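Heads up: the structure comes next, in structure tokens.
Note that one protein chain of the assembly has been removed; the remaining protein chains are unaltered in position.
This part shows subunit A:
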Amino acid sequence: MNILPQLILNSIIAGAIYFLVVLGFNLIYGATKFFNLAHGIMAAIGGYSVFYFSETLGVSIYVAIILGVAFAGFSGFALDKFIYLPLRRRKASNNVLFVASLGAMTSLQAIIAILFSSKFKMFPQNVTTQKLFTIFGGIITQTQLVILVSAVLVMLGLVILLYKTQFGKAVRAISEDEEMARIIGIDTNKIIGYVFFIGSAIAGFTGILVGFDVGIEPNMGLNLLLKGVIASIVGGIGNIYGGVLGAFLLGFVENLGIWKISGEWKDAISFALLIVFLIFRPRGIMNK
């Protein structure tokens, strides 16, 4: 059997997931200019919320998804309100924000592990109960199809939000120059709070999709974050279209890489890609 079509399909699906992480990450990076390491944990919060609401409380799965996305969004908003905003007010350097987010990431991940144990968990609607589709000789599950469609929809939604609304204009102004945006009367701290909400909600949604696809574990946030950061640097940080390229390039390199090398080296392969880019093109594919 030829496994190439399957590998290509897997690469596209992995790329779509990384792309969703990158979207939120880039949005927050653009507005605040620091690497928010706690971004990945929002995915875990989304995934575990759905698990909690639907499994433990027995809420219908669609309501649980909405609650999960909202909960992840509020967590991001709260992090900004109670940690990052006070630091920004004090004109803290990027390194301070970076370390604070490292602390937030560690604590939240450990709290999730305490509440739900560090064991791997599956959603009830998992691979075994799903419909399968065959495309060009590769197999794709219903969830994976949903992942592909959502990646496109979320991106379209974000582009409309950023380029067609007043709010989007304000966000772009802040990304360009926060000082200037404040001078012309934009309440930058309020807008950045909303940006954290939206970015974290997208991350939470990604975590939920990953949960349906392969399951959830407390570590998932860190893994997604690392891939998201690599993809955004490779594509050119802060650049939406660069994010698409970076995410899919990473997906392909990883999945075609394990064709020749065994699967455990996936993480090492993706970081090797990062280091190659840091050596030869640290500003990424798209950035000038």
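Note that in this section contacts are C-beta pairs under 8 Å (C-beta built on N, C-alpha and C of every residue); 3 or more make two chains touch, one makes a residue touch a chain; residues count from 1.
Definition applied: contacts and distances are computed from a predicted model.
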item: Name per UniProt, for the chain absent here [options: "Zinc ribbon domain-containing protein", "Glycine cleavage system aminomethyltransferase T", "MBOAT family protein" or "Branched-chain amino acid ABC transporter permease"]; value: "Branched-chain amino acid ABC transporter permease"
item: Given A:I3, A:V63, A:M180 or A:A268, the one touching the chain that is not displayed; value: A:A268
item: Where the unshown chain meets subunit A, residue by residue; value: 34-35, 83, 86-87, 92-100, 102-111, 113-114, 118, 222, 226, 229-230, 233, 262, 264-265, 267-268, 271-272, 274-275, 278-279, 282
